[in-house]
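What follows is a set of notes on a single structure, which appears directly below.
With one protein chain removed, the remaining protein chains of the complex are shown where they sit.
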Amino acid sequence: MTVKNCLIARGALIYQHDLVNLYGCEIGADSRIGPFVEIQEGCVIGERCKISSHSFLCEGVTLEDEVFVGHGVMFTNDRHPASTNADGSLKDAQDWTCERTHVGRGAAIGSNATILPGVTIGKGAVVGAGAVVTHDVPENTTVIGVPARAVGTAKAGAKAARHGDAQHKVMS
Amino acid sequence: MTVKNCLIARGALIYQHDLVNLYGCEIGADSRIGPFVEIQEGCVIGERCKISSHSFLCEGVTLEDEVFVGHGVMFTNDRHPASTNADGSLKDAQDWTCERTHVGRGAAIGSNATILPGVTIGKGAVVGAGAVVTHDVPENTTVIGVPARAVGTAKAGAKAARHGDAQHKVMS
Partner (left out) sequence: MTVKNCLIARGALIYQHDLVNLYGCEIGADSRIGPFVEIQEGCVIGERCKISSHSFLCEGVTLEDEVFVGHGVMFTNDRHPASTNADGSLKDAQDWTCERTHVGRGAAIGSNATILPGVTIGKGAVVGAGAVVTHDVPENTTVIGVPARAVGTAKAGAKAARHGDAQHKVMS
């Protein structure tokens, strides 16, 4: 059993129950979850979201409605990850601080992007494929690169993409 | 069942049938597919290719013969991914444009690379691990970085790798 203790709303679709690991999370109505996805306890996914294959959503992540998460996207919640404490004991629930991530309505996160702990991604924002997001992303803003930097409004990005070479800048 | 409606040629090897998600695709003779791989409908894989674990090949991707795809490689086909249309309805097959990706014979794509929509990767080209490919890659050319830039011919790259420090430049 790889879907455990989840609140899954009406119309939500998990394409392959045998190829996901979902536990203790909430999935909103009509959202769709691809294969090889892990969603941890306490994660809240809004309505009509799409979570593509190979992505990982950790505790502390909240997606508002209509958010797109590409393939291989990794969220994080621990700024100082470690396997053990200073005394060599295994780290446990009380041995770290969860920094929460919030993604606004209608935002889109490109494939293989990495989201550092504690950031807020604004409504309608676009994160380019392969970007490493280290700061908050304002609403309707497109960011790309490592570390991710703003390259214009998400609307301007869409326009650029229709006119040749600039498209590559927008989505890389 | 996680291998569905595929044309799988003689000699092709899927290491773990229970840990892949393949549907509606063609796999050429003697090609090998690792675990945690998704290959979508309409994707065409040539002969003697190797698709390593954790990679995602989307609709519109064609690999010629003898292509190597590393681990965690993400192909993309939608320049403006979104979960919903402007009116809030779920995006459907007719609501987006698939941009096709073509990879030439004998090319090699390093692990964790990201391939933006619509690019052509030439025969014998090498994409460094972790690169984000935003433009076409000429034949026998090595590209690295974010965004990916040419650093020489694939042949020159191989030579550099045998002579110390430059190897890191080539494969990063």
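Every chain is named by a letter (A and B) in the order it is written, and numbering of its residues begins at 1.
Here, contacts are C-beta pairs under 8 Å (C-beta built on N, C-alpha and C of every residue); 3 or more make two chains touch, one makes a residue touch a chain.
On a predicted model such as this, the values are computed, not experimentally measured, just so you know.
*Asks:* For the chain left out of this view, which of A:A29, A:V44 or A:V146 touches it?
*Replies:* Of the listed residues, the one touching the omitted chain is A:V146.
*Asks:* Of the residues listed, B:L22, B:C49 or B:V119, which one is in contact with the missing chain?
*Replies:* In the complete complex, the chain left out is touched by residue B:C49.
*Asks:* Which parts of chain A face the unshown chain closely enough to count as touching?
*Replies:* 2, 18-19, 21, 36, 38, 54, 56, 72, 74, 76, 79-84, 88, 90-91, 112, 114, 116-117, 132, 134-135, 146-147
*Asks:* Take the complete complex as the reference. Which residues in chain B touch the chain that isn't displayed?
*Replies:* 15-16, 18-19, 30, 32, 34-36, 48-50, 53-54, 66-68, 70-72, 106, 108, 110-112, 129-130, 145-146, 158, 161, 167-169, 171-172
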